[in-house]
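To start, the structure itself, in structure tokens.
For this view, one protein chain was removed and the others were kept in their places.
Letters A, B and C mark the chains in the order given here, with residues in each chain numbered from 1 onward.
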Amino acid sequence: MIAVLKSGVTPEQQENLCNWFESMGLSVNISTGDYHTIIGLIGDTSKVDIELLEGLSIIESVKRISEPYKKVNLKFHEDPTVVDIEGVKVGGGNFQIIAGPCSVESEQQCLSIAENVKASGASMLRGGAFKPRTSPYDFQGLHAQGLELLAEAKAKTGLPIVSEIMNIRDLPLFENVDLIQVGARNMQNFDLLRELGNTKKPVLLKRGLANTIKELLMSAEYIMAGGNENIILCERGIRTFESYTRNTLDLSAVPALHELTHLPVIVDPSHASGISRFVESMSMAAAAAGADGLMIEVHNDPEHALCDGAQSVTPAQFDKIAKKVAKIREAMKD
Amino acid sequence: MIAVLKSGVTPEQQENLCNWFESMGLSVNISTGDYHTIIGLIGDTSKVDIELLEGLSIIESVKRISEPYKKVNLKFHEDPTVVDIEGVKVGGGNFQIIAGPCSVESEQQCLSIAENVKASGASMLRGGAFKPRTSPYDFQGLHAQGLELLAEAKAKTGLPIVSEIMNIRDLPLFENVDLIQVGARNMQNFDLLRELGNTKKPVLLKRGLANTIKELLMSAEYIMAGGNENIILCERGIRTFESYTRNTLDLSAVPALHELTHLPVIVDPSHASGISRFVESMSMAAAAAGADGLMIEVHNDPEHALCDGAQSVTPAQFDKIAKKVAKIREAMKD
Amino acid sequence: MIAVLKSGVTPEQQENLCNWFESMGLSVNISTGDYHTIIGLIGDTSKVDIELLEGLSIIESVKRISEPYKKVNLKFHEDPTVVDIEGVKVGGGNFQIIAGPCSVESEQQCLSIAENVKASGASMLRGGAFKPRTSPYDFQGLHAQGLELLAEAKAKTGLPIVSEIMNIRDLPLFENVDLIQVGARNMQNFDLLRELGNTKKPVLLKRGLANTIKELLMSAEYIMAGGNENIILCERGIRTFESYTRNTLDLSAVPALHELTHLPVIVDPSHASGISRFVESMSMAAAAAGADGLMIEVHNDPEHALCDGAQSVTPAQFDKIAKKVAKIREAMKD
Partner (left out) sequence: MIAVLKSGVTPEQQENLCNWFESMGLSVNISTGDYHTIIGLIGDTSKVDIELLEGLSIIESVKRISEPYKKVNLKFHEDPTVVDIEGVKVGGGNFQIIAGPCSVESEQQCLSIAENVKASGASMLRGGAFKPRTSPYDFQGLHAQGLELLAEAKAKTGLPIVSEIMNIRDLPLFENVDLIQVGARNMQNFDLLRELGNTKKPVLLKRGLANTIKELLMSAEYIMAGGNENIILCERGIRTFESYTRNTLDLSAVPALHELTHLPVIVDPSHASGISRFVESMSMAAAAAGADGLMIEVHNDPEHALCDGAQSVTPAQFDKIAKKVAKIREAMKD
């Protein structure tokens, strides 16, 4: 960590500051310029509160050299993590497609989509039972009943199931969910993350609409700090000024995360644009960017879906997408 | 609500669509142009799912004319809401300053700041007991003990107290908190909003970092839909590309919210910029923009605050700010 | 175009407004709801100033149904435009890679890179002679001399050349440049666009850092309105809150532009992230997203490049990228 002192700091103030750093077990290296004095801090600075430091009146600016995330950091864990979800592996060269409806609506809908996407090559089934909706008057999901319908579809197809949790209190209901999704709006619901860190359940952590790549890593660190290492990160679009698409898919996040962390990274092209006709091209682009998997919304009747119909593709379209993605994956082999 | 059809829609498709609208109790008005047909929907469209409609393959675009928020809407509730917090009124011409430390740290700290800010004119005491921190390794607050220290400070100073809730499960601990804050990261924690809607507790709802003014209103609608009308909205800065300040304070949100809703609107200049030396000018600007109040972080020793020291002002600085804001308020009277 | 009237508009005001619309040659269709009256305008609304209309005190909101861009619009020109640059075709299935140094530095550097990138499959040579630099103290390019060095490299390799213009006055110097680039900072330099519209020179129009897809189309419309149809659009990253990459590459812009316009769309992965190690994955992703070409910065000695070394790849890296992109292109064929 580097701290730059303001000009005009007295030798006494500087000495007090250095003593304080040393009392925290850090070594101090001072370099004095014409306008500024720079203090280099060496040692374990992960517990230094950078905002507190920036608040000191004698400090001009502070720069962290070591990253504040440790357990998720590629530097300290060089092999890619492979998350195993009931035998389905993600990461470290294993590429998977998760598919299914935005919301679980009925036994028939859920099972029929599950069979379709399995036939096309999906290896996990997604379906929402608890839905975060902007309006209190919109459909909020079937809740416990929705999770049961997913479990039935799993029993019949063998596909592990993925569903979103919105609330710690619902955790007992998720016992049979194989991969628990934390949605974009809950990426910084720290109590929820901490609780999931105390389980061994695989977690799919989506990037928040306005969260940086580094904040996503800090949220994953919350889960890992509790002892749960089964985390998959998911890029799903960020909020920008562009309004043609619902969000802006940030595919650079894929190589960026791969150079910062050992955790697998998948992409959700459906939520990113909110436009079903862009799902094909963005799925192919995500695969070509090196993602470890995709999560795609599929609905047998998108025009009558109870939520997010605009971004769902039909089973026939999904089949075509899965085939094209497989060809891209093939082309990427040396 | 207006739906624009794509060119090439058949008369049969158009008729089916209109029948469907009419089955939902809506009247339909059709206007046919050279390139597009426009369907106007008249009646209660608040329950029409706009995303579902946009997903239909024959629809080019949809525009809501009526707002999806009803209870918070100024159109249906023309008098400004005055929220009464233990006798302290906010809104409808009543301007209040909430002040106190980011985090409650000790009995001595909490009481001393409370006495100071009361003497300078603050009418409510804020203090964090549950702190949302980006890093799992940073100080997370004193929790129940922090709330008790606030209650003691209230007993001694008479100031109603304000503190942030992060989790529904903690609600019983907030019985003695007079104004419950929902932080920016939880603005779309819909389960928490719904639960607060079932109480009668005044709620301070902060705008999310990446949320629009209309999304803030939809979140307030969640609370009001449950029957709780005691809501104060708070602008606290949004995330933009500018990095000199931590966030960009959006003061236009004050007149914008005042023309859309009857709920009071206050401003938090401390979190907006994250820089204590900007709190004075932004407090004055917020008052001049017509805000119904301010929430300001004050710490007796910002350089050693356990969190967010960078944005706290000292009691002496707060005293000066409160006096200047009072002069601005005076100048705004006709 | 649809105009929604405010509630409380008198019949007289409404009639005056409708008369005014009719005097502009538009047909008017009125639909009256409980809270709002909606006026549909039919006819050529491309010359109605939408901001003027929104400014009228009796208007609540206005929505354009027809797009304000005409000549670049796919609706009125269904075949993809193929731009021919000295025999090198871009668009309509023709994919090209433009490569070369950020800045032209010397005869030796320029020629050596040109030969290298040609051998790897690039079909055009890019090189900056006039450089927009944030600081007045940074290297600004070799100007006329730089254009001459490019022309020499063209003479020896046969590669058409691409270079950025910053100023109308320099246009005569660009006589031998085959594809004139308008940089992101000049996307709304309307005088420059208009002047280029009066030539027949192929123009490479880059999207501005903070410009929407529709604004990019309006800028292309400026050029086409003058009679020049040889335009290639370029996505090169937009400015967002994410700071890990210099900009956020918006690959959804590729399918979005392809459904709105007949003009070809290429991607610049070098400027988008500003990080050379991301160029490979983003090039592959752009090709998979359906781009009509790539523009890549290549430098024989990126560590000593006079500008933008951070985002340049070496000739050896470029060779690998070009091969991988070719495999992706191959995989996309049915």
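Please note the rule applied: a residue touches a chain if its C-beta (ideal position, glycine included) is under 8 Å from a C-beta of that chain, and two chains touch if they have at least 3 such contacts.
In this text the structure is predicted, and so the values were computed from the model without any measurement.
Chemist: Tell me which residue among B:48, B:159 or B:284 touches the hidden chain in the full complex.
Modeler: Selected residue, touching the omitted chain: B:284.
Chemist: Quick one: say which of B:62, B:187, B:225 or B:249 touches the chain that got left out.
Modeler: The missing chain is touched by B:249.
Chemist: Of the residues listed, C:84, C:107, C:191 or C:259, which one is in contact with the missing chain?
Modeler: Of the listed residues, the one touching the omitted chain is C:191.
Chemist: What is the set of chain A residues that contact the non-displayed chain in the whole complex?
Modeler: Touching the chain left out of view, chain A contributes residues 2, 4, 29, 31-36, 38, 40, 42-43, 60-61, 63, 65-66, 75, 239-241, 243.
Chemist: Determine and list the chain C residues touching the chain excluded from the picture.
Modeler: Residues in contact with the chain left out: 46-47, 49, 51-52, 54-57, 68, 132-140, 166-169, 185-186, 188-191, 194, 208-210, 215, 218, 221-222, 225, 239, 274, 276, 302-312.
Chemist: For chain B, which positions touch the chain that isn't shown here?
Modeler: Considering the whole complex, chain B reaches the absent chain at 210, 212-214, 238, 240-245, 248-256, 259, 272-273, 277-278, 281-282, 284-290, 324, 327-328, 330-332.
Simple rule for what comes next: only the chains that are shown with their structure count from here on.
Chemist: Taking each chain's centre as the average of its Cα atoms, which is closest to the average over all protein Cα atoms shown?
Modeler: Ranked by how close its C-alpha centre lies to the overall one, first comes A.
Chemist: Please report how many Å separate the Cα centroid of chain B from that of chain C, as a whole number.
Modeler: Those two chain centres are 39 Å apart.
Chemist: Could you work out how far the Cα centre of chain A sits from that of chain B, in whole Å?
Modeler: 26
Chemist: Which whole number of Å gives the spacing of the CA centres of chain A and chain C?
Modeler: Distance between chain centres: 31 Å.
Chemist: Going by the contact rule already set, what residues in chain A reach two or more other chains?
Modeler: 210
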